[in-house]
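All protein chains of the complex are present and in place, except for one that has been dropped.
Which chain is which? They are A and B, in the order written, and residues in each are numbered from 1.
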Amino acid sequence: MTFFQADNISINFGGIRAVDGVSFQVTKGEVFTVIGPNGAGKTTIFNLVSRFYDPTEGRLVFEDNDITKVPSYRIAALGIARTFQNIELFEHATLLQNLLLARHAHKRSNFFSELLFLPSVRRLEVEHREAVEKVIDFLDLQQYRDSFIVNLPYGVRKVTELARALCTDPKLLLLDEPSSGLNVEETDDMAFWIQDIKNLLGITVLMVEHDMKLVSAVSDRVLALNYGRPLAMGTVQEVQAHPEVIRAYLGG
Amino acid sequence: MRFPFKTSYEQDTRLFRDRIDASWYVLLAALVVLLPAVLPAYYVGETTWVFIYAITGVSLMVLVGYTGLVSLGHAAFLGIGAYAHAFFIEHGVPWVVSAAMAVTLATACGLVVGLPALRMTGIYLAIATLAFSVIIQEVFSRWESVTHGLSGMAVPKAHIFGVSFGGETAFYYLCLFFLVLALWLTRNLLRAPTGRAWIAIRDSEIAAQSMGVNLAIYKSIAFAYSAGLMGLAGVLFAHKIAFLAPDIFTILLSIQLLLLVIVGGLGSLHGAVFGAIFVALLPPVIAILRDSIPASFHDFSAASGLAPIGWFGDAIGNFLKKPGVEAGIFGVILVLVILLEPLGMYGRWVKIRIFFSTFPMYKRATFKRQRSYMKTERLR
Partner (left out) sequence: MTDRARPSYWHGEKAASDRPTGSRGRKLDIFLQLTLNGLAVGCIYGLVALGFVLIYKATELVNFAQGDLLMLGAFVCYMAVVWWGLDYWLSFLIAVLAVAAFGALLDAVLLRRVIGQPQFAVVMLTIGLGAVFRTFASVTWGSEIYTLPTPFGGVTRIAGVTISHQYLSIIVGTLILCSVLYGFFNHTRIGVAMQATSQNQLAAYYMGIPVKRIFSMIWAISAGVATAAGVLLAPVTLIDINMGLAVALKAFAAAVLGGFGSIPGALVGGIVIGLIELYAGATLPDGFKDTAPYIVLLVMLVVRPQGLFGTPGRKKV
C-alpha cells in the first residue's frame, strides 16, 4: 500500500514554475523533511498537498486514493492535518475553541439538533472535549485552555497550532516550519514533541524546516529542493553531504 | 476574580457559567417580566422596540460579528419578513402559519443571496448585498398587487389562536418571547460545531478550510439563519409599526442595524442587546432632551441670573429640532465608538469588569488589537 505519494507534481504561477516535477513517497510511521533555501517551493508543496493550489501536472496519492482533485475541506476528514508557517489560529477565540474546531472533520450532529442543543449534541460535545483534552495533556497546554489566542505568547501559539492539527486525529501531519520564531529551548521542546508524535501516537510527519539541528534530530529521510526541483533525497547525512545541496546553500 | 470550579466537561456546554451567573439572569428576567406593571404604556411600547431591534441585532451579530460577512442590505430581509407576513394576514392566514411562512421566505431569500456571496469577500459582498436591497426595495414599491406599492399597507394587530396581542403590554410579552427564543437558539448554535465553524471562518478562512470546514455550506447557513431571524424581526416590526411603506426599508435602515451591532460590540450576543437598547432608546431620549434642555437651562439662568445660559439652552434646543439632526447624532456616536472603543459597549463592560476583578493587575495590552499594514495580511 502506498501511504503517501507525490507523483511528478508541478505548478506554475504565471510564468514561474514554483514546483517542477517533484516526486517523493512518505512511508507510514516516518518523519520526512523537505529542506531547501528560501523560495525553493517547500511551502508550495504543502499548499498542493492540502489542496489550496491545484497542481498543473502530476498526481497526489494518499492511502491508495488519488487526492489530486479532492476539495481542501475534505482533506482533514481523510486524515491529513497541517500547521501554518505564520500561524493561522482563530485569534478571537479561546484556545479550547480552537482545538474543538479541529474536531470539525469528525462532526456528527446536524444543524437542527444543534439549534435545539439536543442531548445527543451535548454528548457529542463531551466526546469532542475528551479528545481535545488528551491533546492538551500531551502538549502541556492546560493553563492556557481558556485564554484567547490574541493574549498568548508566540511560542504557545506555535504549540497551539500543533495541538489543533493533532486534534483532527490525523494519519499524516504536515508541519510547516514548526521551529520558525521559536527560541533554542522551545525548538528543543518541539523536537521532543515531534519524536513523541511519531513514536507514541504513531502519526507520520511530513515537515518543512530550516533549522538543521531540528531536522537532523527528528528526520528519518530528507528531500532537498532548489528552484522547485529536487536536488537530493536520503538520510540527513547523505543529503547534507550532497555536492548539489552544498552548492545551493553556499552558492558557487 | 471568580474562578468557577469545574468538575465535568459538560459544565462548559451549559448556557450559564455557574449558579451565580445564572441567578443574575433570573433576576434580569424577573425585572423584564415585571417592567410593564410599573412603566407607563408609552415606555412599554418603546421597550418593545428594544426587543425587536435586539432580534435584528442577533441576526446581524451572527453574520457580521461571528461569521465576519458584512451585509449592507439586511433591511431587505426585514422588509421581506414584514411584507410577507402582512400579505398572508391580509389573506386570512392564521398568525402562526403566516409568521412561519414569512420567516421561511426570508430564510430562502437569504439562501439565494448567500449563494453568490460565497465567492465574495469584504467590500464586494457589502456592495452585492446593497444592490440586492435596492432591487428588493424597488420590488416593494412596484409589486402593487402584494405590497400596495407606494400607497403603503396597513397591518392589523396580532391575533394568535383567538387571543389579541393588540395592547402594548401583550405585544411586549410577545416580542420578549421571540427575543428570548432567538437568543436561546443562537446561543445553542454558538456552543455547537456550527458556531465554532462560523468563528473559524471569521478569523481565518484558510485554516478553517484545512480543519474540514466547508466554507460554502457554513457561509450559506450563516446567511440563511441571519435572514430568517431578520424575517422574524420583520413580522414583529410589521405589527409594531402598523403601516408598511417601501421607503422604510432603505439602506439607511440597514446602516442603522449595522450601527446597532457595532455600538453594542461585535462578537457577542450581549452586544446585540446592548446595541438594541441604544438604537431604540436614543430617538426618544433626543425627543425628551429637545424640550427639557431649553427649559432646564432657562430655569438655571433665571436662578443664577446669567442670561447667556438661557440663550445657549435655546440654541441647543433649536439645533435638536432641525431635520436630520438625529442621523447626525447617530453618525457622531458611530465615529466615536469606532475610534475610541472598537469593541463596543459590551467590550467596555468586559473591560470594566476585568479591571475590577484583576485590580491592581489590569493590563491594557490585554485588549490591544494587532494592526495589519500589508495588503496581503488583510486578505482572507
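Following the convention adopted for this analysis, contacts are C-beta pairs under 8 Å (C-beta built on N, C-alpha and C of every residue); 3 or more make two chains touch, one makes a residue touch a chain.
Predicted model, so just to flag it, every value in this text is computed and none were measured.
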item	value
Residue in contact with the excluded chain [from B:I241, B:L334 or B:I354]	B:L334
Sole contact to the chain not displayed, among B:F177, B:F243, B:F319 or B:F356	B:F319
Touching the absent chain when the full complex is considered, from A:F84, A:F117 or A:Y144	A:F84
Residue among B:V32, B:M120 or B:V146 that touches the chain left out of view	B:M120
Residues from subunit B at the interface with the omitted partner, ascending	64, 70, 116, 119-120, 122-124, 126-128, 130-132, 134-135, 137-138, 141-142, 205-206, 247, 250-252, 255, 258-259, 262, 319, 322-325, 327-335, 338-339, 342, 369, 371-380
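The rule we apply is simple: only the chains that are shown with their structure count from here on.
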item	value
Interchain centroid distance [CA atoms averaged], subunit A/subunit B, Å	40
Subunit A residues within the subunit B interface of the complex	50, 52, 71-77, 81-82, 84, 88-93, 96-97, 100-105, 107, 109, 111, 114-117, 121-122, 125-126, 129-130, 133, 150-151, 164, 168
Contact set on subunit B toward subunit A in their complex	9-10, 12-13, 185, 188-189, 191-194, 196-197, 199-200, 202-204, 206-215, 221, 267, 366, 369-370
